[in-house]
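Of the protein chains in this complex, all but one are displayed in their positions.
Letters A, B, C, D and E mark the chains as written, and numbering starts fresh at 1 in each.
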């Protein structure tokens, strides 16, 4: 596969790893305590575990798995809202497969489906719109989920629905924005991050500029990174070089995909349909100002939040669950009290155990085998 | 079973049969050619075959199976209408089981069900109304079928729907009336009937009076007869006694069920909901004036004929089919060209081969075994 | 096995329980293996392995039969689909004279099925298997999406061993043979019609679901030369008798008054215009025996709990090949054909 | 039989075809008996009767297995549900070393199924049975109302004979043993995802559905002491390898780069974020063989059409009992657990 | 046409809705009683009465005396026939079939 296989070449990876091992030796701070490097994006978390990279990295690097998995940060109350919508007899509820198993306070969408709700997995919001075309007698709701990468596709789907005059299509908008979230992490008193791997596909939409405050105001380096193993390793090299040199800059490793200015057409569509919410609730992180978007008034008729009477209750996460601390990097997944015990991929308490991008699930399934002292 | 088993007593039946055998000897006309006795009602046809009575009767009696099977006389176009209604995506079509297999020009209701239409069998029109209550999002149509016996139940169901304000219940009215039909038979030039067994359950509704013209104007005797084997045999005795004595009267054998005046409450309900149609199409018999009823204007909102755009085409019966002649008693079932060949209960060409009350089906399944020279 | 036995925590079946992964293992090990529990099944191999030598001790032929069970509702008075699935296949073995030995079980579950209900059904299967002396030694489970199935379908397949010398066949009916049924006809069909609830009838009617292997052995003892035996399940007594007449090329006459039908079953038939001779049974067999042995067989049957109400209900005769007639109480006769279409409740 | 063979004139299945009467006889005699056509089935008895002496000529144990088939869609590139139902059960027999002999077949049809489609499926079953040298000797057919099933479900049950001395078992994996697969992994799962059409993908991918009984005999010839063999159907290679590791109490390591995966299957996986190791196969087996015999077995497999692309994909080792790891191209390792839930297409 | 079967009214389920329960050979079914409504509105007089049930409606109350009378006529028919038969036999030696 072109643009894929080249970036999975084992020989080159070995070189990059050697370089990383050499570089950490040149960073004095790393000799005292491990460098805290956050991959903001769950896609990176997935690649790191999928290719077994973590155990190949030097002990001087500690990867902190950030909040960049839209499924993981979904609060329970929102899943309850999904279920409440799906339970309407005339609704076809469409969603990406990822969200099917996320626990609500009573049911996941998968449970709702098993109980008879018409819940369908789609690959694209356009497929959801197509279902709406095919079922004019049903209300078809799409569960919009994701950071800036996914927003344009949802926005363009709404525009298409508008253009065709489709009246039975609704968006339950749960899109979130990455910048306020990174800022919240940087402002958090209980953690220190030495540098970031930036989310490659978000960046392909928003470009480089929005990250500049990280370097300018917080003096941390960030590398916009691709998702193949070589992308991740090269980005680490770039990050370590900055740390060695005492620099704090925004660099772009993923130039083949990410234009410096982002994607104008995508941003235009997003701007047309969405506006910032005052605040949005994140699982484990609480409410973060301006961290979510909602449908603008001009497109209100597509807004599931207006169409359906939603319970919209703020459901506290189970007490035993420490997802928030894991999401902020305060503890490692395996340090959560319930990790691998009450909380497993089969019986997830938190969303981090559901998505294969979730840090807990990744550790549970792919984790450095030596980390896991679990009897399972 | 009280009021059933007593009237199936073999010993008494033997006596009655002996009496019948004796009586025919006393009727001179019967010695020249067999008496033509029509049981108007399919229920009698069924009993006669079910209990093997026909072969126990003397050869001087020839039973002519009348048009009193509401399923048998249903024209093909009406079945097509049923299918057209059932094919609407928001319709639940409810029917007595009898009508499921009656062939339309393309499909029976059973075929429509197999093709995905929501066709449900009910025992009572009240059960259909209950389905309407349970499915407010569907239009529930009841296929009203039958002579005066069944009309009151349909009428009372419509009244109940009206009382409860149920807005998704419709009647596809195919009720027919017996008197014009008997008159049509009496007026038919190609047949001669010596006497009638009158329909017991129709009579329980309409009483004795409506039959009087048969005796008065046509000088034929009619015995209102019950449906158990002893009822049928006793009625034959009564009929033969009249024929022997040269009488032509209306007598009531079924007094335990049939009050002379009929059922006032039932007639009132019928009169409230229904009015005579100018004419109604019968399978094989053509159009008969005033032989069907329709819903009155005041209840028009329950009328499926107004709610649905029906093809309502007059479909000619297949050319090879001689149902009309059988219904009028002009030929015996086994004399139809296709009987037992193209037309069998498995592949009925005519409705007479579908219902177990249909003369053809009755002969095919229960028939005097010696009549049947068929290789099957 | 090196890991502890899995347990199923889910309250309802989801697609995951058919996906081949952990959820499915939980289901299989906890519910199925946990209940059926025998060394063949516990090995969790893809196939049970059965010693031929062991089978040969009981006879010289295997009987091999399969049936699917799709009854709606899946639980009803006197039984459930699980008991049917075991007894039905046991009976299809037994009526050949075989000693039932091993069963396989293929389950097709609908997403959303309640696990507690599944456990009840599986426990009934185990109880029925124990009662029939068979083991359920291999199985399979699939889950279909909600609306693509109907709670649970079960296909069971059975292996039994036919003792040497027994030759029971639908083709062996001879004119003069007597037709015997082992009791009340139509209970199961009427019980299911009632349980389904569409017709809003209410009657205390239990399925007749029961194993017939013991009764068969009792009958074989009374008459090793039973000509034809078949359980009268779907299609009822009328269908079996027609199959016999057709396959053997004889005519058969049933005596209507001799057929044992419960009052309540008659009630259901009268109300709906149906005929109990076509109703399904799940614990009834129709046997055709040489006239000389008929009384002995009948007496043996009546002495066994599964045959208490047994009755001679007809006879074979030389007539139109394949024709079955019913002699009514008045001496009239009517043809009792195979069912055309379904039996539909009628009003006229 | 004394009556002429019946023919089925209906174009679609109705409830009558499951009601036990004439319509059902037409269906069974025309479609099923007409195609499967063997003396056992043609007798139309409730059970097939098989001579034990005949079975004993091939071995000393019976293998007995059942599987249900519920695939959607029922026809797809390279096969249909009928071919799967025969080959799947043949393979479950074959992987024990058994010679497949007899099959039973329980069909659950949904009202409205097109008869022409049913005939195609049944003909595929016959063709697959012929290819595998088995006869379908007994069967059953039920019809469920429209919307209570999904066109057609098939449960097949198989009987085979295991030659003396063969002991293949999931519990016999030893550290050092090699893991071999007989070719491309994941074709069937990807082909079905594609055929289903929900995801609007379009790829020329055929199911790998094929019988493995010959390949197994070839392998047994090269190494009579095969330790463990299982066909990697639902749950895929990952599931079988996990079952082996768990049942034998060993650890198993797969070499990611050695697993043969077609380009198109990789494409499907990359687009949907799925793992081909969990995809179902219908003509793939995973064999664990003593290291010393691995090359000989591999060579024998590659010489057979069903094993042309066979590859050694891993090894057992003394490690955490039940653990399966995948060695990536970089030398990193990740755990390859049993599937949790279903594999769901993901966007993140 | 019109399958009807005798059943006994065993309870008034809801007088308002004219709903009663009948028992046919041990099978219970709710039926509509509108066609057999008592004139004085006292529904309880129906309990114990036999009725002809058609498509879930009680269509007629069974007149037990008339039933008895019909059976008596049938019985008389038998006696009469026996006498006649005796005569006929004596006369002609013919036997009824």
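The rule is simple: contacts are C-beta pairs under 8 Å (C-beta built on N, C-alpha and C of every residue); 3 or more make two chains touch, one makes a residue touch a chain.
If you're wondering where the values come from, they're calculated on a predicted model, not measured in any experiment.
Engineer: Would you mind listing the shown chains in contact with the chain that isn't displayed?
Structural biologist: A, D
Engineer: With the full complex in mind, choose from A:263, A:291 or A:361 the residue touching the hidden chain.
Structural biologist: Looking across A:263, A:291 or A:361, the contact with the absent chain belongs to A:263.
Engineer: Touching the hidden chain in the complete assembly: which of A:51, A:96, A:211 or A:302 does that?
Structural biologist: A:96
Engineer: Considering the complete complex, identify which of A:63, A:86, A:214 or A:230 is in touch with the unshown chain.
Structural biologist: Touching the chain that is not displayed is residue A:230.
Engineer: Quick one: say which of D:40, D:266 or D:304 touches the chain that got left out.
Structural biologist: Missing-chain contact among the listed residues: D:266.
Engineer: Which parts of subunit A face the unshown chain closely enough to count as touching?
Structural biologist: The missing chain touches subunit A at positions 1-4, 6-7, 11-12, 15-19, 21-22, 41-43, 56, 58, 68-70, 96, 123-127, 146-147, 149-150, 152-153, 156, 160, 199, 201-202, 204-205, 227, 230-231, 234, 237, 253, 255-259, 263, 265-266, 269, 357.
Engineer: Spell out, residue by residue, where the missing chain touches subunit D.
Structural biologist: Touching the missing chain: residues 194, 199-204, 263-264, 266-268, 270-271, 273, 346-348.
Just so we're on the same page, only the chains that are shown with their structure count from here on.
Engineer: How many steps does it take, at the fewest, to get from subunit A to subunit E if each step moves to a chain that touches the one before?
Structural biologist: 2
Engineer: Any chance you could name the chains that touch subunit A and subunit D both?
Structural biologist: Touches both subunit A and subunit D: B, C.
Engineer: Work out per-chain C-alpha centres and flag the one nearest the whole-protein C-alpha centre.
Structural biologist: Per-chain C-alpha centroids compared to the overall one single out C.
Engineer: From the mean C-alpha coordinate of subunit B to that of subunit C, what's the distance rounded to whole Å?
Structural biologist: 38
Engineer: Considering subunit A alone, which of its residues make contact with at least two other chains?
Structural biologist: Counting only residues that touch two or more other chains, subunit A contributes 110, 346.
Engineer: Could you tell me which residues belong to subunit C and also touch two or more other chains?
Structural biologist: In subunit C, the residues touching two or more other chains are 14-16, 22-23, 147, 199-200, 263, 266-267, 270-271, 273, 337, 340-341, 346-348.
Engineer: So which chains actually touch one another? I want all the pairs, not just one.
Structural biologist: Applying the touch criterion to every chain pair yields A-B, A-C, A-D, B-C, B-D, B-E, C-D, C-E.
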